[in-house]
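This report concerns only the one structure given below.
What you see is the complex with one protein chain gone and the rest in place.
When the chains are written out, they are named A and B in that same order, and each has its own residue count from 1.
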Amino acid sequence: MAAHLPVDGVMAPWSKRLEARPALELADSCLRGVGQVVFMNNPVTGLLILAGLTVASAWLGLATALGAVAATLTALALGFDRTAVRAGLFGFNGALCGAGLATFFAPQLSADGMVWIVVVAAFSTVITATLARILVPTFGVPGLTLPFNLATLTFLLAAFAFASDELALAADPALPALGQAVDTTLRAEMDGSGASAAGAVLNALLRGVGQVFLADSAIAGLLIVAGITVCSRIAAGFALVGSLVGLLVALAVGADGFAAYHGLWAYNSVLCAIAVGGVFFVLTWRSALAAVACAAAGALLFAAVGTLLAPLGLPGLTLAFCLATLAFLLIKDDTPRLQPVDLSEVTTPEAHRYAARPPAGAPTGRDPRVGGNSPS
Amino acid sequence: MAAHLPVDGVMAPWSKRLEARPALELADSCLRGVGQVVFMNNPVTGLLILAGLTVASAWLGLATALGAVAATLTALALGFDRTAVRAGLFGFNGALCGAGLATFFAPQLSADGMVWIVVVAAFSTVITATLARILVPTFGVPGLTLPFNLATLTFLLAAFAFASDELALAADPALPALGQAVDTTLRAEMDGSGASAAGAVLNALLRGVGQVFLADSAIAGLLIVAGITVCSRIAAGFALVGSLVGLLVALAVGADGFAAYHGLWAYNSVLCAIAVGGVFFVLTWRSALAAVACAAAGALLFAAVGTLLAPLGLPGLTLAFCLATLAFLLIKDDTPRLQPVDLSEVTTPEAHRYAARPPAGAPTGRDPRVGGNSPS
Partner (left out) sequence: MAAHLPVDGVMAPWSKRLEARPALELADSCLRGVGQVVFMNNPVTGLLILAGLTVASAWLGLATALGAVAATLTALALGFDRTAVRAGLFGFNGALCGAGLATFFAPQLSADGMVWIVVVAAFSTVITATLARILVPTFGVPGLTLPFNLATLTFLLAAFAFASDELALAADPALPALGQAVDTTLRAEMDGSGASAAGAVLNALLRGVGQVFLADSAIAGLLIVAGITVCSRIAAGFALVGSLVGLLVALAVGADGFAAYHGLWAYNSVLCAIAVGGVFFVLTWRSALAAVACAAAGALLFAAVGTLLAPLGLPGLTLAFCLATLAFLLIKDDTPRLQPVDLSEVTTPEAHRYAARPPAGAPTGRDPRVGGNSPS
């Protein structure tokens, strides 16, 4: 059975088998949506990610799933492109909206919180379609997680005007401060001492992956890496490379060691590295170098966005990832040394490498497209 | 006479009759400009709106008219498209600049105030052409009142650096505040008690329409609704629907009842509802629902823009309307269930419905295009 329905790649045969079962198809679309946050069009990836989030916090896992379902159902109700819905492309921003509101607006399970997650996730679906109209035909780049950033930041800004006694907003407006003494030691507690070097670095690496979904947990990070590995080993490798680059940038510039330990300098870099190192460019040594450069830019932009939003007291979410990656995607035709993947043909890094092989001669190794191609 | 020169629709025969009289033609263009703030290409609408504003404040009425004239003359001087000038499309942003400066910069009639209204309104005409170049050919959407927002906010930002003893700027920079106790009772005074429920709601509904032109007056709102009715009963209905949606959102999220009573949560929603419910989409039950959704989004965005601009102490003007409506316009081709109106064929909601009727069979009712089509 596992031979007929492999769980790696984009699991196309699995999608076919679900075609006559709407409820399962919807669940599959939503799980793929969770996976698409890290560019993985694979429901098992989504399941493992949700498991990781639930370990970190049951409410975080529930909120993420709720956001993915609300966003996907909105896309279906509005009659948006079904192929994109099936690939999870209308779910991943909603999933992040759920995680974002569970973190910054309603820190505990509440009816109000769930209603707002549904509203904001549905709003993110409209923004997804809007940004696709602006970015794809004219500039040839995807909207990435910009809909999540725009929908969530807009909602948090609006929430300042709400009468919300029971809902705590994790915002702290203040003018950005300069010349503070910064403790650069990697450490778990704000005013704690440094942990053991190896343990601290491992924690920082895995928490960097977890923070992509707002999960400040090494175990969540580990399960997310496992989930990515199911779909693409290359992507899993770049997730860790990106986390390392973000951490190294933080250490190099002398950033606060508490923020670095908890993965805050790394999560944007995780997404930058996966995106450039195999998803939107065929993996070569040059695109691997570009992935590292993009991850470093993402870490610096994380700090820049943080200062920019300080007067409003809001979190930078994944804006830094979006800006750095869009910059690299926009110049894809200026340099002949990178091989961009056509947006409509994005599947997995392994499949891109296979498709980019020179036609002559017999290909070695197994065809990664056995588990590849678009899912519907 | 009234039979030959009907005042409803876009009054095309009237435009023809003015062709040889430049002064009257200019006045007609400017009045249409005032009407175009609420998408009504009709000089009688403009006259009634100016009357309403003058009732609220003679200076507000004068400043609005001055802005419309300055912006329209600038467009003529720069040789911009005459058909657009005649339809008031270069006047409405200038009209709002006049109203905006009369409200936030020069609260009383003054020579300085009038000079700046001319300068800022002229500037808005350049921005109108600039934005049209960016938005129309590439993305197929209009600039709406963005030129007013950009010109007025830019000027208010610059005015911080002016030596302005006699000119009071209504700005109050402060970090956005959280967790304040909010009095959600609808009320006319900041620290007053609630008015009678019916009276308060009626006041809020009409003030919401008046605030589109910065007029905090129920009578102004009433005259504006009357003005819209002259050109389009559908649009007048949606103006009130939008105002109601904005008010309901304010009540639902527990907003400050003083702001809600004075129409601040509603005026963006008024414009959203008119735009989506008949002007840029043919009126159907689906576009009516979309108009309500857009109006709700506009109310939430009003709150978000307010927080965003709080550190600068500036008003959000109609940015919320622009953002919400542009989002809905950009996805017009993604959902097969809405019938968008081609930008070059926008006239009145009634004419759009008539044009969209199935060709077979005799049309019932009178042809609304008798008073329709483009005015020149």
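Convention: contacts are C-beta pairs under 8 Å (C-beta built on N, C-alpha and C of every residue); 3 or more make two chains touch, one makes a residue touch a chain.
What you see is a predicted model; the values in this text were computed from it and never measured.
Of A:T83, A:T138 or A:S196, it is A:T138 that touches the chain left out of the display. Note that of A:P22, A:G79, A:P176 or A:G199, the residue touching the chain absent from this view is A:P176. Residue A:V253 is the one among A:A58, A:V253 or A:L343 that touches the chain missing from this view. Within the full complex, the residue among B:F39, B:W59 or B:F80 touching the omitted chain is B:F80. Mapped onto chain A, contacts with the missing chain fall at residues 138-139, 175-179, 182, 184, 253-256, 297, 300-301, 303-308, 310-311, 326-328, 330-331, 333-337. For chain B, the list of residues touching the undisplayed chain reads 78-81, 123, 126-127, 129-130, 132-134, 138, 154-155, 157-164, 169, 171, 173-175, 311-313.
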